[in-house]
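Only one protein chain is missing from this complex, and each of the others stays in its spot.
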């Protein structure tokens, strides 16, 4: 109304009292900093309703507005990983020459952080790239981010090793039916196996297997499977189980150390049958040693993917809960940013993003407007 | 509840009283008839929210259920056309080797009606295919469906001529800045021009221009533009204008005959300022000589794409309105099936499909459930 | 109230979930086999809206033999879908046992065990994916009972089970096909 009155007042009789707005530049394209703030999160939108047209959306969860910083297209159950030692991010995806058919090409594309533009690619031979609803551990670094490992599933399992610095495919290493890539701090990685063990694969500098061995069984998939989606704190992987145990695996050395499992639940929690559940069910704040788990009450067989009403916060040294964040909308995936005052980003049941303060548990904002269709995985800037 | 009680009754104590259901066959894939019923409609879903992942969805608008018969993928402002003389349909689309970038390929793909599977393709040279929110007149037949014409826009305009029987690109013919393809019953086609004329292009058997000439101006785009989306009855194209005139062009002969324009509006309609509006604003029932136009009241500058609340039915011989169908949900695009008791299919404002009886004007059903995202164009089986 | 029953704005008409059926199964004491099948998609799941298939704009169907094979194959509540996940082919131009025209049915898949309320038998159901066209997007149905993580692959349907298809591994929709009667688990 104000504007209408202003228009009527100025009407046909006014003369120009303000300077004209200047002519603006064409073309004009935004750039981003080479190093992103701690508060930026990559939302990996699998786009289940158009699987061949997925994308990664870069979101500033802390800003009052202009939260959407940019996007990277990706196709058909893609994987994503951001480097920390250079200003690049990576997409592993699969394409067909006729979009839905024809010749299949699997590839990794390097995007630079400043322009979110492709700066290189590595074609992966064999059409073996594993397609699964987005998991973080299908694309991982090794050897100080020099090697990039891509998970394969045909349904035989293997890992394609790429030298991402010089953009060269190095080798394919078999992982004997075990799945996913859990890198150690050395040049080795674990994979979870059907027999409740972890297969550990040691690579040489060329990306070839130098040693491969299995740990003892450290969980029981018959009675209480562990999620294949751990959070990592100081090189220790925390694998929650369906029924609320957590199985820590120390991956600092080349050979993993199986630490004692502990329970996420107190007696009352057990009575209410609280369990972890959702898609990205865990995240961590490394600096403070806190593990976050998305939880729901009245757990039962099948509820482990259904999402949760609360995020529980654990001190992993004390092995005890130090906080509960009650979600405004039930959550499907959770991620915590680093920094002194971290944010909790939640993909909610509407497939929009809710943002909370970890310090206070307070809900701060939600980010939506069809920014994403099905953002199952969130990657905080590290 | 019934089922629960049945389950409890049968419980653990029952013995099998019915024959076991038989083991079923794998694989098992549906096929369709080579000639489709009159009641089937191709809904061309541009999928504005994932433009590279458009599709054509084949819908039986008459059936009580199982309305969704199948789909054909298509990419980035594609065009679609079904043959009537052989069991094939065609998609013209544009692809990139890296999905969003890389080498561009424009092509026409033949799909057979029985399997909705690709059976051939013709690559179009020059990366010139016109991309525009879906229009029917960007892909048309000529010469008894032997020639397939593809509209190009770079923004120079031309038409690529394909011999679709032997799947060969023949020629590119310029159309001098005019747009779209309105085939005659001979080997010529019209295109609409900026100066209110129609350019008529005559082809020889090889698809080369044999003659090209302009009609006199037959509308006035400054005061009352005609929509570039006509309906056709007995070889006569009916072009409605923004303000409710209709300009018929007889395309039976190789050279078009401009017929007298007439008004869609009666005096009261003018007072209420009814106008045509929406996306696919016209359709026809040829056997009965009826033209259908999607109309809205309170028309104004800019309302011509906004959709409408009613579908008006005109007898084109009598040049008078013979019916009004009041829509349950406001419509964006309309299509009428052939046959004695035709159906009116409407893409409504929710981007679902409403189906009406033309005989009674009665709303019959709606078809949705995320069957399509933005089905702007509907093609009835002809 | 079960939090999964929450009807979400964005998915209420696209996603249905068999919560009531799952509770029913528990009530009548059905033990799902250890290797039973699982949902592909961890998204919001809306309660059946009552009437029809539960999917707004999808008309109800019956099987070929409604007495012996009861229920609506276009509903997430249909008995065979106790462990399905993905878009129901019944809503996409196929049926619960067949793929839509022009897609390819993958023989390699995951299986589940579902009780037919008509004969009270447990059937082994094979959830074969149909492949080679873009996401059907219709009748997304997600039941998670018996799911295991991907290290037990053949009871995990997070995996794209168009894997191994020669022509195309693009996922379109999912069927629910009887492989046989399970050994009595009661």
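Structure notes:
So that you can tell them apart, the chains are marked A, B and C in the order they are listed, and the count of residues begins at 1 in each.
As a working rule, a contact is a pair of C-beta atoms (placed from the backbone, for glycine too) under 8 Å apart; a residue touches a chain by one contact, two chains touch by 3 or more.
Because the structure is predicted, anything quoted here is derived from the model rather than measured.
Touching the chain that is not shown, out of A:125, A:216 or A:369: A:369 (per the contact rule at the top). When you scan B:111, B:189, B:274 or B:376 for touch with the missing chain, the hit is B:376.
Looking at B:132, B:171 or B:364, the residue that reaches the missing chain in the full complex is B:132. In the full complex, the hidden chain is touched by chain A at residues 3-4, 6-8, 10-12, 14, 16-32, 53, 55, 58, 64-73, 111, 114-117, 352, 365-371, 373.
Residues 48-52, 76-77, 94, 96, 100-101, 104, 130-133, 135, 153-155, 178-180, 192-194, 221-222, 225-228, 278-279, 296, 298, 300-307, 309, 330, 332-333, 349-352, 374, 376 of chain B touch the missing chain (whole complex, contact as defined above).
Quick note on the criterion: only the chains that are shown with their structure count from here on.
Computed from the mean C-alpha positions, the centre of chain A lies at a distance of 27 Å from the centre of chain C.
Averaging C-alpha coordinates per chain places the centre of chain A 42 Å away from that of chain B.
In chain C, 14, 133-135, 137, 140 are the positions where the chain touches two or more neighbouring chains simultaneously.
Residue positions of chain B with contacts to 2 or more other chains are 53, 73, 370, 373.
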